[in-house]
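One chain of protein is taken out of this complex; the other chains stay put.
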Amino acid sequence: MDFILLSILKTAIAAPVLLGTLAYLVWIERKVLAHVQLRMGPSRVGPHGLLQPIADAIKLLTKEDFIPSYVNHVYYWLAPWLALMFAVTAISVIPIGPIVEIFGVKTNMGQADISIGLLLILGLTGMGVYGIALAGWSSNNKYSLLGGLRSSAQMISYELPMALAIASPLLIVNTLNLREIVNGQAGYVFGIIPNWNAVGGLQMFSFLIYLICAFAETNRIPFDLPEAENELVSGYNTEYSSMKFAAFFMAEYANIITACSVATTLFLGGWHPIIPNELGGQFIPTLICFFFAGVLFYHALNPARPSDRLSMGVIGAIILGLGLMFQVPVVKDLAQPLFWFASKAGFLIFVFIWVRGTVPRFRYDQLMRFAWLVLFPAALLNLLLTAFVVAAKSN
Amino acid sequence: MLEGYLPLFVFLVLCIAFPLAALLVGKALRPSVFAPAKLESYECGIEAVGGARGRYSVRFYLVAILFVIFDVETVFLFPWAVRYKQLGWFGVAEALVFLGILVVGYVWAYKKGALEWV
Partner (left out) sequence: MDVILFTFFALVAIVGAVSLVLQKHPISSALSLVSVMVALSVLFLLLGAEFIAAAQLVVYSGAIMVLFVFVIMLLNAGAERESRKGGLAQFLGLPLTAILLVFASYVITQSMSNAKAVKFGAFTGGGPREVGWELFTRYLLPFEVTSILILIAIAGAVVLARKEID
């Protein structure tokens, strides 16, 4: 019974955190994109536009939800629900830290700790196709249907090289349990280079293939063909408004979080620090926080706008406190893995946004050609090469 | 056995309920004003020409069926990968035979132009 209580407690903690992250990812994306294009981004609602996600949520909740008369009502409803459900469920198997002991209770940091974790994520990502295909079909609109078809064909095409790219680091770690995969990447080559699959494990190529496929799976630029505005208006969600539209939006962000977390656990060593703790790895979180706090304090002293004097100072103080927290004995065991995991996954999410601000869109025939004639053989070759290297190493 | 999976089902309850709640809560808050134009399907402001239900390119079908076939192959590679260190060179040989036969199929499909999207 304790076990059930514990998992309910963990779910209760995870739910608001996840919801907050989903909401603020939109803010982060808009801010980063704006700065890529030398703009300010959201800045009206609250200091630095920080209350923008709340305003967006209120707007989307109170918008009229009108449904064209031609749609197939049951599936029109079902599609956003399915898309969001599968996208969020996949997050539950991702471990954000090692097994920890808090007040005598031993537990893993994360929801489910299962031996088929990676395959389950692959399966749930595959199920995400239904939401999009159904949305396109049930809307009974030409743009929607074409967008839905294109998107599903694209997602299934890129799932193959993705699965092959996932399989090759598995040859090294030999498990499908995500927590054990991270444990398999502990240690340092020559005492200094991290033994992560993408670094010391020499799986950079698989990492690259995985990342490209992740862009396509989440329908992001340069693979956002389903939403190619200038051809298809808005693709599969053309006829959706209000919360149903928001559900697709949230599903996309949840998929990005999943893809980046899986990349972190599989290729970037999960919660392991970049430098061994003996060489000062445990002080890096504090130093990074101090650095950012310093930058913010500088801006508070030399404000660009009068309001910055207060807001930059307050945020700087919060980050300073966070930095000190990483050295408090009991909290440390929990906070340090969390820091490393979040910063690696966060960096990958930043790369997703960065690419959106930089790279133009593919043409559809190029996209499919790339998946079947470039990525698939490359991933297969990479897998066989890894197999040879691993076999030669272990015998 | 099931212990590890229990949190998954607990989380699943949340995942089922949260989108439902998100979709239903708005119903009480939002306005609903009838207008005939809102019932039309969107076609950039012009009156819709014909329905959306038609027949589409056979290439989508070809992509889907090739995906099914290669997906079965990739699923087989996972148990191979997690037992790889125990299998050793024997494992390499097994995979070479298995993948070799499939590469023949892949090359043949390519020669036939099934993988080209024109």
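General observations
Think of it as A and B in the order they're written, each chain with its own count starting at 1.
We adopt the following convention: a contact is a pair of C-beta atoms (placed from the backbone, for glycine too) under 8 Å apart; a residue touches a chain by one contact, two chains touch by 3 or more.
The model shown is predicted, which means the values in this text are computed figures rather than measured ones.
Checked against the hidden chain, the listed residues A:22, A:129 or A:300 yield one contact partner: A:129.
Remark: the residues of chain B touching the chain excluded from display are 1-2, 5-6, 9, 53-62, 64-69, 71-73, 75-76, 78-83, 86-87, 90-91, 94, 97-99, 101-102, 104-106, 108-109, 112-114. Summarising the interface, chain A meets the missing chain with residues 4, 75, 114-116, 119-120, 122-124, 126-127, 129-130, 133-134, 136-137, 145, 148-149, 152-153, 156, 174-176.
The rule is short, and it goes like this: only the chains that are shown with their structure count from here on.
One finds 18 Å separating the Cα centroids of chain A and chain B.
Chain contact summary for the complex, chain B toward chain A: residues 3-8, 10-12, 14-16, 18-20, 22-23, 25-27, 29-33, 38-44, 51-53, 56, 60, 63-64, 66-67, 70-71, 74-75, 77-78, 81-85, 88-89, 91-92, 95-96, 99, 103, 106, 110, 115-118. On the chain A side of its complex with chain B, the touching residues are 3-4, 7-8, 10-11, 14-15, 60-66, 68-71, 77, 80-81, 84-85, 88-89, 92-93, 111-115, 118-119, 139-146, 149, 153, 156-157, 159-160, 163-164, 167-168, 170-171, 174-176, 233, 238-239, 242-244, 246-247, 250, 364-365, 368-369, 372-373, 376-377, 380, 383-384, 387-388, 390-391, 394-395.
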